[in-house]
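Of the protein chains in this complex, one is absent; all others appear in place.
Each chain gets a letter, A, B and C, in the order it is written, and its residues are counted from 1.
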Amino acid sequence: MCTAIKYKNNFYGRNLDLEYELPWTKVIIMPKNYLLKFKSNNENIDIKYSLIGMGMIANEYPLFYDAMNEKGMFMAGLYFNGYAKYFEKQNDKNNVTPFEFIPYILGSCSSVDEAKKILQNVNIVDIPFSKEIPLTPLHWIICDDKQCIVVESTSDGLQIYDNPYKTLTNNPRFNFHLENMNNYVNISPDSRTNLFDSNIKIISNGAGTIGLPGSLTSQDRFVRAAFTNSVSTSNNNDEDISQFFHILDSVAQTRGTVHAHENKNELTVYSDCYDFNNKTLYYKTYSNNRLTAISLNNSYDKNKLTSYDLELKQDIKWVK
Amino acid sequence: MCTAIKYKNNFYGRNLDLEYELPWTKVIIMPKNYLLKFKSNNENIDIKYSLIGMGMIANEYPLFYDAMNEKGMFMAGLYFNGYAKYFEKQNDKNNVTPFEFIPYILGSCSSVDEAKKILQNVNIVDIPFSKEIPLTPLHWIICDDKQCIVVESTSDGLQIYDNPYKTLTNNPRFNFHLENMNNYVNISPDSRTNLFDSNIKIISNGAGTIGLPGSLTSQDRFVRAAFTNSVSTSNNNDEDISQFFHILDSVAQTRGTVHAHENKNELTVYSDCYDFNNKTLYYKTYSNNRLTAISLNNSYDKNKLTSYDLELKQDIKWVK
Amino acid sequence: MCTAIKYKNNFYGRNLDLEYELPWTKVIIMPKNYLLKFKSNNENIDIKYSLIGMGMIANEYPLFYDAMNEKGMFMAGLYFNGYAKYFEKQNDKNNVTPFEFIPYILGSCSSVDEAKKILQNVNIVDIPFSKEIPLTPLHWIICDDKQCIVVESTSDGLQIYDNPYKTLTNNPRFNFHLENMNNYVNISPDSRTNLFDSNIKIISNGAGTIGLPGSLTSQDRFVRAAFTNSVSTSNNNDEDISQFFHILDSVAQTRGTVHAHENKNELTVYSDCYDFNNKTLYYKTYSNNRLTAISLNNSYDKNKLTSYDLELKQDIKWVK
Partner (left out) sequence: MCTAIKYKNNFYGRNLDLEYELPWTKVIIMPKNYLLKFKSNNENIDIKYSLIGMGMIANEYPLFYDAMNEKGMFMAGLYFNGYAKYFEKQNDKNNVTPFEFIPYILGSCSSVDEAKKILQNVNIVDIPFSKEIPLTPLHWIICDDKQCIVVESTSDGLQIYDNPYKTLTNNPRFNFHLENMNNYVNISPDSRTNLFDSNIKIISNGAGTIGLPGSLTSQDRFVRAAFTNSVSTSNNNDEDISQFFHILDSVAQTRGTVHAHENKNELTVYSDCYDFNNKTLYYKTYSNNRLTAISLNNSYDKNKLTSYDLELKQDIKWVK
């Protein structure tokens, strides 16, 4: 499944965990004023801001898994199966399909505050992209440099949560994850005195982190990512980027540890990091450790989608 | 602290976790017949096989943290503070200092079976390298393509253990880690029916791994590495190398999560992987995701140590 | 804090956990037609059914902590601090204070189905019993021989949940506890093969219960009670009663393990069990292991409250 985080004020990104390859996944740049039409009413989506993101292109339509706009706002959709509920069209609402939701928000908002206003009137509708591409059950994390929120469309309607942990994984509802942190109030990076029996010498560094859960479930990945994120430190932009991927590595899925349906191996297909400051997307793939970077500041055709294949081959530096 | 693993039959390596930088660390190639003398008696160490490894060089002496010889045997020393005990010189024994132990074994043995014989008569002596470089408390993992053992010199003398988990971390003694696996007999990658209450639908993939411990202690890293290693799969040499580093990532230390003494941050300084087949060392550092590779098949001066600085700068591929 | 359970169809009861003694606690029998008036409007509460329960008496008013009526319906209030919210009086609602809630429901309903109907129109109001006895933040479990529900009055209003685990503890909201069971899907009483590594012989019975949480928090007590309750077996009425108290013992608070505010020790003041069939209350106290039984079939004055002091002195059978 997936894990998304915001680190410090300026870095956002996610692991995409799946049990199948995504050979069609690309880095996509969508220019401002790109023409997209709402499925619900055939009107234009207002794309005031250009976007860079991960996704696939179908019939000239960018289906984003996660993206950042030119204002540095980030949004990602994460699997939410069994909880996501999409609704019928409502006439008094802005009806948005799940696959339109990222370009709709990032194309028209320059901040989370703006998004919050728009979200008051949003109805997520259950219209699929096509027969071949059905709807995916999702919830979303939206961040800018000032704040971080979660949006869920469930049987209770559209819910918007502030996200103090700057983390999102998958099931169950976000408010469960918030309450669940109460089971981890004793986790700490500090080397501590033995609270149980001071006669005993602590035999390992990291004893303050005992109790941190290690499973690959969404509940445990949330705790691990939230903890690691909250105590992470780095001292400059280079270290920030490295640190970001180390945080994601701590909740990545390794091939073999999770058998998804039909016993296929779930793994972290890609990990990415968006840098607010230089409007750049960094990513690595399961098969290639080296980071690749693509910037919104690249020169690209302003009239169509630009896409870049993922770097999948292990790119080793051979020293002779 | 540290984690070492053997993956499949042909890949070995480790995370080196420390709370300080090791700017003097280098990749070192030591040619066969290189002249090293035992500290205990000034006689030559028999260096029949060339070595490639990680370490530092002091006065033309290679102080290896981990290494592989030209026969594909691997050995690494891991921190064992509070349990390691080194002894006085004994006349009827082969007296070896901790810092001589890796070149002694890898220089003279072509297999773990040979090493096991030699170890019958070894006494680890408490003679430091120099005033400036005191002895480090260590235990060792030794592997070839057929087997994997652990060597500990404690108050009980020299202990040699078969290592069915092909994993070594740090404290406490190895036999604790072996017994401790009994607390994790229910961990599995399989998607399972709910054993507690079959009326409840399992809400997250990875539910079979619930109970996997997530702390950064040596006890928990052992379990996590042993589990992840044992269920890992990969289908060709490229995937093997990638998979190896993913296993190490799952037990890596992220800056900020572990405050070691003086509240310094412990982190995974480097991760390396030795490939038995092509006698090559792959590594990455905390600050640089890209893999670097150096092979024993490189051409190098057969009369002296050859060393290579570590690649510490993040080496990003910028796509324009 | 507290734990309540329903075992099989016919046994209900609870641990009352507090950090102070309750010397005023008594077993109380309230006869049918006893005169109680609603605080909100001074009208009579309809007491169609006699009650037996634990509580205190203030000014001839029975303040029940838990009780059963002559129809065998059970209800208990459990601490719910930080989540319980009581409201102002609403004219179109049945306004009931927390301390009236147990006699109101048990006095007028002969089944949970009846209670569910009444609850549709209930508003829990924030009127204290007296200056000296302020309101306690509570949520409630209501059971009969057919079903079990939970009632919570929170900032979301009055919530009624079916309770498939037949268990209630304290914070947080009940739906958290429901979702949280997903973290324990692998717990089982069965002796199992080693799922991790079949080469290893399991060294202890009970290995299927590894992962069962052992803390004294309400979250962990819920899981432990729900599991123990769900797998419990007993073969006749005597065994049922014994088994009931063993289940409660498994989540009891032992003096010293939980320091509540002002570092006072929280402990299980009493444990009780109501038997639907013979309309009898069994209980034991922290200081006295022996069970005491009092039945609604006792002869008692039908015009006033009858009360019995708790048996607090350890009642040992001395064999000479």
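Everything below uses one rule, namely that a contact is a pair of C-beta atoms (placed from the backbone, for glycine too) under 8 Å apart; a residue touches a chain by one contact, two chains touch by 3 or more.
As the structure is a prediction and not an experimental result, all values here were calculated from the model.
Only one residue from A:Tyr34, A:Tyr49, A:Phe64 or A:Phe227 touches the chain missing from this view: A:Phe227.
Annotation: of B:Thr97, B:Gln219, B:Gln253 or B:Gln314, B:Gln219 touches the absent chain (contact as defined above). In the full complex, subunit A touches the hidden chain at residues 164, 179, 181-188, 190, 192, 194-197, 199-200, 202-204, 207-208, 210-211, 227, 230.
As for the chain not pictured, it touches subunit B at residues 172-173, 176, 179-180, 182-183, 217, 219. Touching the omitted chain from subunit C are residues 1, 19, 27, 82, 170-172, 189-191, 201, 203-220, 223-224, 227-228, 231-234, 238-239, 241-243, 245-247, 249-250, 252-261, 263, 265-266, 282, 284, 286-294, 298-299, 308, 311, 313-320.
In this section, only the chains that are shown with their structure count from here on.
In this structure subunit B contacts its sequence twin subunit C using mostly the same residue numbers, the overlap exceeding half. Relative to the centroid of every protein C-alpha atom shown, the closest chain centre, again from C-alpha atoms, is found for A. The distance from the centre of subunit A to the centre of subunit B, with each centre set as the mean of the Cα atoms, comes to 34 Å. Annotation for subunit B: residues touching 2 or more other chains are 190, 203-204, 207-208, 210-211, 227.
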